[in-house]
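In this view, the complex is presented without one of its protein chains, the others remaining in place.
Think of it as A and B in the order they're written, each chain with its own count starting at 1.
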Amino acid sequence: MTTTTGIQHISAGRRFKDLFVKALVYLAFALAVVPLVSVLWLVISNGVARLDLEFLTHSMRGIGARDAGGGAYHAIIGTLEQVLLASVISVPIGLFTAIYLVEYGQGGRLSRAISFFVDVMTGVPSVVAGLFIFAFWILFLGAQFSGWAGALALAILMMPTVVRSAEEMLRLVPNDLREASYALGVSKWRTILKVVLPTAFTGIVTGVMLAVARVAGETAPLLMTVFFTNSINNDPFNGPQMGLPLFVFDQAARPNDTAVDRAWTGALTLILIVMLLNLVARLIAWWRAPARGR
Amino acid sequence: MSKQIQVSGLDAYYGSHKAIEDVSMTIEPRSITAFIGPSGCGKSTFLRTLNRMHEVIPGARVEGKVLLDGDDLYAPNVEPVSVRRMIGMVFQRPNPFPTMSIYENVAAGLRLNGRLSKSKLDGIVEESLKGANLWNEVKDRLNKPGAGLSGGQQQRLCIARAIAVKPQVLLMDEPCSALDPISTLAIEDLMAKLKDEYTIVIVTHNMQQAARVSDRTAFFNLAEQGKPGKVIEMDETSRMFTNPTQKATEDYITGRFG
């Protein structure tokens, strides 16, 4: 190209390929962001209209097929209770399983089996978890549809996530800490309780919150466990309840605009809850980062 | 083949941190130039500015001139890719591509510059492996993974890979520091042979090695901790090691510090 240089340029073909791939990679990223922006924009712009006091404080009881108005109070209450119960079930089981894997299992057969099936459990479709609880809890044990049944299904979905994140956090605890504690004559279980768990605490909380955020948006397992209702049912142990994702699904499938408007507002509420959980989880993780001793 | 490098007034930065300052030197073709100096004084940094490998590190930049037989490596229309094609590099730790066979490793650079016929490729691979004193050891297992070789063999494989593209200059950053004495000797023999064809620059912490293999030596040092590194002295190796002009050089060579 220039007269002064004896340094050859790379061939046009190579240069083109490099630029072409670069363009493709940037394009791929843009393509991936478009749906996110589109979803968020539509949920906000369509959902904000009905995000009023009535929506947050009323149920769908007595709202006719074409009526405007109505709300998701019953669904919000249901989701909060179901998610809380699911955490109450899955967090102890998940946490203790992680403790087993890290502190007691020592790579034995049982711990390898558990580890493998935790991975497999991660892949269980949520609808299958719902069907299982339906088959076991409702058909086999003869219990009724309830928020609690839904919580059982959600707990199954939460467990592997809780185990994996807690396991990761426990493994991050330096062995020196454990050994220092043993050296003081503290027994193993007290070491776990007083040294290991507190050190890993915030990390575990973050993992649990992310797991909660994930199951809070699950619809499919609710269909066959909490079933469905238009009314407020504050008791998760008795009778059908509603869930916010279920509310969105139900309203979205109805063939009139007032229902679809409610679906959007439900979706907005749901996203706000999920994003809030995500955000708090990240904040906790961030807060933990500069090694603030507990 | 084999070109001269002229550096004048070169500063190198990592972000706002100035790692080396005002380095000027001439590196002669068909000879071995050694860089010595205490850890952290910028030898690697300087070496990498010679083929623009430092640009891989975000925030790294240089000021000053580097001429390859009079051509400015940092001229605006010169791409780093072309510079590295002409100035090859061998790293401290042997780094053959783990997914490639011995043959593929040597051919990797050749394949970048257009298609070659199989027989031509075979020829260059053999020639390069012979050039790296490795042919006899691997000729029966060219299709085995390069990662299966010993450390010293891997390092020679990396040298074969570097010389397969017929560069003008070969930069080596502590090429023997991860190797045992026998492998080190093999590499040193190889360097002595390669200098007939290439301009060779080697960074080493081993004074004996510098004394054994190099024709000229440059001593790098920091004025003090936190200050950028500088070239304190550069001369014929024989003179540097017997009769250095600077006190710091003498102290370093005789092992009084560093």
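Just so it is clear, a residue touches a chain if its C-beta (ideal position, glycine included) is under 8 Å from a C-beta of that chain, and two chains touch if they have at least 3 such contacts.
The rule is simple: contacts and distances are computed from a predicted model.
**Student:** Among "Membrane protein", "Phosphate transport system permease protein", "Contains a ferredoxin-type domain (LutB)" or "FAD-dependent oxidoreductase", find the name that the UniProt record gives to the complex chain excluded from display.
**Tutor:** UniProt lists the chain that is not shown as "Phosphate transport system permease protein".
**Student:** Touching the absent chain in the whole complex: find that residue among A:100, A:201 or A:237.
**Tutor:** Result: among the candidates, A:100 touches the missing chain.
**Student:** Tell me which of A:43, A:60, A:83 or A:169 is the one touching the absent chain.
**Tutor:** A:43
**Student:** Given that one chain is not shown, which residue among A:56, A:88 or A:275 touches it?
**Tutor:** Considering the complete complex, A:275 is the one touching the chain left out.
**Student:** Using the document's contact rule, name the residues of subunit B that touch the chain not shown here.
**Tutor:** 51, 53, 56, 58, 81-82, 84-86, 88-89, 91, 93, 95-100, 108-109, 112-113, 147, 158, 161-162, 165
**Student:** Determine and list the subunit A residues touching the chain excluded from the picture.
**Tutor:** Contacting residues on subunit A, toward the hidden partner: 10, 14-15, 17-18, 21-22, 24-29, 31-33, 35-36, 38-40, 42-43, 92-97, 99-101, 103-106, 110-111, 113-114, 116-129, 131-132, 134-136, 139-140, 156, 159, 163, 182, 185-193, 213-214, 216-220, 223-224, 228, 245, 248-249, 252-253, 260, 263-264, 267, 270-271, 274-275, 278.
What we mean here is this: only the chains that are shown with their structure count from here on.
**Student:** Between subunit A and subunit B, tell me the centre distance in angstrom, where each centre is the average of that chain's C-alpha atoms.
**Tutor:** One centre to the other, that is 52 Å.
**Student:** Under the touch definition given earlier, write down the residues of subunit A that touch subunit B in their complex.
**Tutor:** Of all residues in subunit A, those touching subunit B are 1-2, 4-11, 14.
**Student:** Can you tell me which positions in subunit B touch subunit A when the two form their complex?
**Tutor:** Residues of subunit B touching subunit A: 68-73, 75, 77-79, 81-83, 85-86, 112-114.
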